[in-house]
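One structure below.
The complex appears here minus one protein chain, its other protein chains still in place.
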Amino acid sequence: MGSPMKIRAAIKDGRTEVKVLIAHPMETGFRKDPEGKTIPGHYINEVVAKHNDKVVLSAVWGPAVSQNPFIQFQFVGGTPGDSVSVTWKDNQGDSRTDQVALS
Amino acid sequence: MFSQYREMLGEGNPAELVEMQGEELWSAARGPKNKPLSACDLGLGAGVVAGAYASLPRYFKDAGRVMDLETRLAWCMNDIQGLSESAVTARPFSVQGQTATDLEALTAWIAGQSRGKVISVPQKHAKEQAAFAEGKRLFNYRAGPYDFSCAGCHSQSSKRIRLTVLPNLTTQEGAANAYRSWPAYRVSQGALRTMQWRMVDCARQQRLPELIFGSPAAVSLLTYLGATANGGIMDAPGIKR
Amino acid sequence: MSARCLVATLSLLVLVLATLSPTTMAGDNESLTASYRAKGQAGLDRLQQSEMQQACSGPVGMEVAADVATKIQKAAMDGVVLPADGKLLGQWEKGQKIAQTGTGMQSSDDPATPNGGNCYACHQLAPEEISFGTLGPSLAGYGKIRGQSEAMLKYTWTRIWNSHAYSACSHMPRFGDAKILTEEQIRDVMAFLFDPASPVNK
């Protein structure tokens, strides 16, 4: 189920700038714990961002994306009250969606 | 040398995720007494969070000793919520890949509530002055098989360990630059690290035995550092290598 | 410990105690030991200061008295052990690895793993390595500049074994004296510094 994301979305000159921080370990599957056992890979592999119902970014990731991922992008449009949502799914089947309203 | 790198990381500090957890925890009713921590006096009055971090460590009459934020939080969790202090401080720091501990989350959020505030660690009470003097002594105390002290690495300006610039903690400027940026998200560990962690990990690298969380030595060192930093502007949580 | 050595140590201790200002002696070391706990290979005994450590723990800028400094340097020099076979140079490739390795003797380190020298934390060595510290002087081109005379080899061995032989309150760890590096490891670090084929001299 994961921890909440931090989504910032701001309207600027006819565009909406989106910054997303996701809490996730992004374990590579190569790291070992203090007892020397390999920590299984655990990473987000799919991300979709939407402006209201329209997809504005989709991404497919491997374990090389950093822990607690951050992404930034911008799309044309956006008016106060619109929603920006982000959904992720990881390789262990966990997923989460958070959204913010534009102001 | 890493200014460009750190600037690129400045936006989107994962510490913000930990701050969100901490804000939640501060007002959540918890523990055997099922009370929120928001009645805790961090030095500026019960429940006052804004600016509290910038004026810690300080002497607390109710506890009869000088406390930094983290030891104060553990004390409040015991006093207000009925949680055992030893249980709270048994594992104060998170392991890479795990979520932040309660103490880390609360510290991140409360430190964030001092952004832009002037560091003003009090030196009025005799015990605050004694903590400063003891902190200064320990700062210079050489021990262990490597003969290290804090001063060995942190008493000159513009020196580096590898490529990492070492703050000169004996000057106001150096101490302020260090104090204002902790707690901080450490990208090498993927975790938010606090000032208590910084003290504990410096002791480990000094080849000393384990510095105990919230111990008199840890709080004294932080009092020396904080009071030397007085006048600086808080900008935490920061982000570091 | 020989009687002569014991006398020397005791007289040094008395001298050190006599020259320390009251403020540096005011510390309450009971509160210090109460603030730490033994962990891994790091026991509470590590908090106890040697005479050198105590003499060199004054506030920043405070110099130790000249006679104290002389005593510390002499004791350090007397404790230096040169290899019995007279062989001071090993393999630079191994020395390079030791110079790059930062672990050793921490509470978190496995005592079975050989310690590193962590030379790069404080010194520039091979010019090709950009990640070096500046607390100590640059040692780039060390052997090329200084040559390999017996005096230079012995001086360098002594610096690594116990730097306090030349500088009473040196911040460099006593790699030989404190058994941080083995004799063989010091030979390898020496080769890293002196060997014409070593990247230090390129």
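Miscellaneous remarks
Order of writing sets the labels: A, B and C. Residues in every chain begin at 1.
In this text, a residue touches a chain if its C-beta (ideal position, glycine included) is under 8 Å from a C-beta of that chain, and two chains touch if they have at least 3 such contacts.
What we mean here is this: contacts and distances are computed from a predicted model.
Looking at the choices "Urea ABC transporter permease subunit UrtB", "Heme exporter protein B", "Thiosulfate-binding protein SoxY" or "NADH-quinone oxidoreductase subunit N", the name in the UniProt record of the chain not drawn here is "Thiosulfate-binding protein SoxY". Put simply, the hidden chain is in touch with A, B, C once you look at the whole complex.
The hidden chain makes contact, of the residues B:102, B:134, B:147 or B:210, with B:102. Listed here are the chain A residues that touch the chain not shown: 1, 4, 15, 28, 30, 45-46, 48, 50-51, 54-67, 69-77, 85, 87, 89, 95-99. Hidden from this view is one chain, which touches chain C at 100-104, 106, 109, 116, 118, 120-121, 130-131.
For chain B, the list of residues touching the undisplayed chain reads 1-2, 4-6, 8-9, 21, 24-25, 27-30, 99, 102, 105, 161-164, 187-188, 190, 205, 241.
Heads up, the rule we're going with is that only the chains that are shown with their structure count from here on.
Centroids of chain A and chain B (each the mean of its C-alpha atoms) stand 30 Å apart. Rounded to whole angstrom, the centroid-to-centroid distance between chain B and chain C, based on C-alpha atoms, equals 31 Å. Chain contacts: chain A has no residue touching two or more partner chains.
Chain B contributes residues 11-12, 14, 16-17, 20-21, 96-99, 187, 190 to its touches with chain A in the complex. Considering their complex, residues 24, 26-28, 31-32, 34-39, 42-44, 46-49, 52-54, 56-60, 105-108, 120-122, 130-135, 171, 173-174, 178-180 of chain C touch chain B.
Across the complex, chain B meets chain C through its residues 133-134, 136-138, 140-149, 151-153, 155-156, 158-163, 166, 170, 203-205, 207-212, 215-218.
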